[in-house]
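I have a structure here, written as structure tokens, and I will follow up with some questions on it.
Removed from the display is one protein chain of the complex; every other protein chain stays in position.
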């Protein structure tokens, strides 16, 4: 439920903002510049939208410190993007969590569920699982044997957590994600691919977010690890024994092959693919659809398949545009040189 | 259940076809030219298969208006591909829907379920959800709070519909699809990525089809929208605030990044990726694996990464094949020109 509204005075206090306007004025919601009405507060977090702000019908504006020429009261903050997050949290608090285990959930006798946790309808919680304080399992979640979910984590419907998966605190796992499926490991015995038992696990550290229908395989030995603060989008594949460093961002449909290691603060844009057993250094940024066959040093920006340093990749892409023309130019050069050579009596071929 | 069979006379009437053959003859099923037997009717919807039709063992043929030289009775239609759809509908009617809520489904007291709707085993329908007339929820579907599903829509097992998602009429959602998961929106506060609450929704208009394990994120504000008649294949990712126009086709594993807008009748082949905040005009066709970094004008055909106009992309691909040879030819030209220049007494370098 959205609260009935806040006065601008209340918002200024909550957001530590400086108010230029009537503190008693009430706003009932947050909306973008184009769609906000007089009862709503809007926001200018990107200065490129200044013109849209000036013509907005919003009843108030959350703005950077030095913006004042808008058609309504302003709440001025040094970090308006962060203040917007707080503002949204005020108007859209997380739905209240009714603690307790739904009567239709199927919970093993030896699972330990904190009294402040919520287990939704038709969840299955298997033997020895541990569900921490304030955890919220939405409906139809599967928690395998011995899985451990840390305080305050939220798991959406149809998530599968295979045996032994360990989830930290304040982790969000979106619907349909699968953690702990067997890694893709086989050995050909001369007539068939034999499965290499995947006896490791998956470790998700605190404050990680995992997208819908994303898959993170269990390790062959040891752990596949997603470090603290990393955010993973939908339909991403993380192979066995991968380690993703802290505060990285993996956009939708990325694939990371087995045993590769990503550093801190890595950013992989959509549909990037990373080969197995490579190391991606801290802060690497890979452009959309990049194919990374080998290790990349910390701080590099890469693009393309095979991935190359960003500027080089862009120069190649520009040059490719001229490639058909280049073929013609070389042919013309060869012809001219041949004619010239012939005229001068040189008998060697222009093209070797 | 497949009906026992139809006479050719019945089929001719149902399909508005002209029958050349015995109207009392019975056929019991539909099969392709190669595998059809004497009890089955086959079809010639693509003239390239004319030879296969002439040698087919089928007991009858659905054909274009002007085809008559086949070894059996023919049903002649001006639009045989459309008639084939009708024919398949006769032999394979949708399974009868037993209206009602399965006794194992978990339905909130304030959900509104039409008396002609079917809610399958172990579905979870949360508070304030609205399930329209003739809707069929297969088993194990999750319908979140306030979700609205329009008349005649079909939802397959393990689909997740997060709070507030709105589904039009005659929509089909295949197994495992996730609609309304949070968009991938974060703001770095200097030490960690903070989540931007995603307070918008998802709107699916009438006659849309959504593939298995496809994910369509909720908007940050407002709606992520899939317009009327659009068909989306499996494992597709649609980011927050995207709008896909009417009657578009998105083939498997396509990814559309946040806030991009696709026009009417757009066709994206498999594994295409589209950057965020771009506009794809009406009728654009993108070839498989294209990577589209910026807006594309209506009617364009594009291919490649980065996507270029189709003919240019193909010319580049052909030219690339000759690139290694081109390097050698340029080296030869340089050497020849150097020799020639040397012979003529010019002292400048041939290569700069």
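Per-chain numbering from 1; labels A and B assigned in written order.
Going forward, a contact is a pair of C-beta atoms (placed from the backbone, for glycine too) under 8 Å apart; a residue touches a chain by one contact, two chains touch by 3 or more.
Just so we're clear, the structure is a prediction, and the values are computed from it rather than from any experiment.
Of the listed positions B:5, B:121 or B:309, the one in contact with the omitted chain in the full complex is B:121.
Note on the undisplayed chain: of the listed residues A:18, A:54, A:112 or A:322, the one touching it is A:322. The residue from A:52, A:67, A:196 or A:267 that touches the chain not shown here is A:196.
Considering B:212, B:242 or B:292, the position touching the chain not shown turns out to be B:212 (whole complex). In the full complex, subunit A contacts the hidden chain through residues 106, 122, 124, 126, 140, 142, 144-145, 158, 160, 162-163, 176, 178, 181-182, 184, 186-187, 189, 192-197, 199, 213, 215, 217, 221-222, 235, 237, 239, 253, 255, 257, 271, 273, 275, 289, 291, 293, 305-306, 308, 312, 315-316, 318-320, 322-323, 326, 328-330, 332-333, 335-337, 339-340, 343-344. Contact between subunit B and the absent chain runs through residues 30-32, 35, 79, 81-82, 84-85, 88-89, 91-92, 95, 102, 104, 120-122, 138-140, 156-158, 172, 174-176, 207, 209, 211-213, 229, 231, 233-235, 247, 249, 251-253, 270-271, 288-289, 304-305, 317, 320-321, 323-324, 326-327, 330, 333-334, 337, 340-341, 344, 346, 348, 350-352.
We take it that only the chains that are shown with their structure count from here on.
Here the spacing of subunit A and subunit B, counted between their Cα centres, is 25 Å.
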